[in-house]
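Below you will find the structure I want to go over with you.
For this depiction, one protein chain was excluded, whereas all remaining protein chains were kept in their positions.
Let's turn to chain A:
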Amino acid sequence: MGLFVLLPLVLPLSAWPVARLAEQHLHPRTATRLLSAVAGVLAVCSTLCLGLLVVVGTAQLPGNPLPDGWSDPEVRAAVPYDEVAGKLAIPALLAVLAAGARTAWRHAAVRRRAGRALASLPDRPVAVLPDPEPYAYALPGGRRGGGRVVVTAGMLAGLEPAERRALFAHERAHLRGRHHRYLLTVSLAAGANPFLRPLRTAVAYTAERWADEDAAAAVGSRRVVARAIGRAALVTRGAPPPGLAGFAAAGPVPRRVAALLAPAPAARSWPPLSTTAGLAAWGAAAGTTASALSSANSAVTLFQILRAATPL
């Protein structure tokens, strides 16, 4: 097993260039699905390996409830740097589980509270709130299960009729495509392994791009969607989220507008290897497969060692 058990913990690093390439060169729908799947698999593998290290680490501790045989030298020899790695893995796994639980709980709580806030309104697919603060959200779930578009009067006032149609089409695309599931997946993955955080940022962007493209198809004009996003951003203009303001690179909004003003992306689902997009897709597939294989290898090996070490 050797160093292979540590590989899934660091392999998510390989997703960084892939996320960058996919974001720029793949169709946003493909990019969202690919990156979410990659993030999910890498997170599961990483957590599985952490779990294996915890078994070895716990077996070293005095008074542990595990079978005595599990602390035998041959078990420990299966893990490199077992003294340190095993013990470090225990708090790390606890932190991962806590982060996952927190993310899932928050997700459910926001949806529940938002649903309750709107409970007194008629059950229609669009809720227009008389609030001068401009914002618009796609709220998944609800009584009909189809979700609801929540938009304020302040946001609608800043847009022309065609741009409002673009906004509604964008939000409906989020609901129809169940984009919140991709966002939840990458949030959970980012909690499981900090190296996966760039994938969360990338998917948050590609999911918006996906809805933008769907909206452009629905209203029949890429330029109208671009204008809607631009104007909405200018009326929303508030304090930028901390940690973003300092970056020199353009934020997601100008990039979305620029992408809509450029020609529509090709809707190929799996691009050939010779292109940059193909490189991204195949790179992601290779990294994920390597991670899955090495954690499967580690799991099987350790399982066999532990079974051999367990007195029957």
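Criterion: contacts are C-beta pairs under 8 Å (C-beta built on N, C-alpha and C of every residue); 3 or more make two chains touch, one makes a residue touch a chain; residues count from 1.
Keep this in mind: contacts and distances are computed from a predicted model.
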| item | value |
| --- | --- |
| Complex member absent from the view - protein name from UniProt, among "O-phosphoserine sulfhydrylase", "NADH-quinone oxidoreductase subunit L", "BlaI/MecI/CopY family transcriptional regulator" or "ABC transporter permease" | "BlaI/MecI/CopY family transcriptional regulator" |
| Touch criterion as defined above, residue of A:Leu3, A:Ala77, A:Leu94 or A:Val110 at the omitted chain | A:Val110 |
| Contact partner of the left-out chain, one of A:Ser14, A:Thr30, A:Ser71 or A:Ser187 | A:Ser187 |
| Candidates A:Ala77, A:Ala98 or A:Leu234 - the one touching the absent chain | A:Leu234 |
| Missing-partner contacts on chain A, residue numbers | 103, 106-107, 109-111, 113-114, 116-118, 120-121, 127-131, 133, 135-139, 150, 152, 155, 167, 170-171, 174, 179-180, 183-184, 187, 200, 204, 207-208, 211, 223, 226-227, 229-234, 236-241, 244-245, 247-248, 250-254, 257-258, 261 |
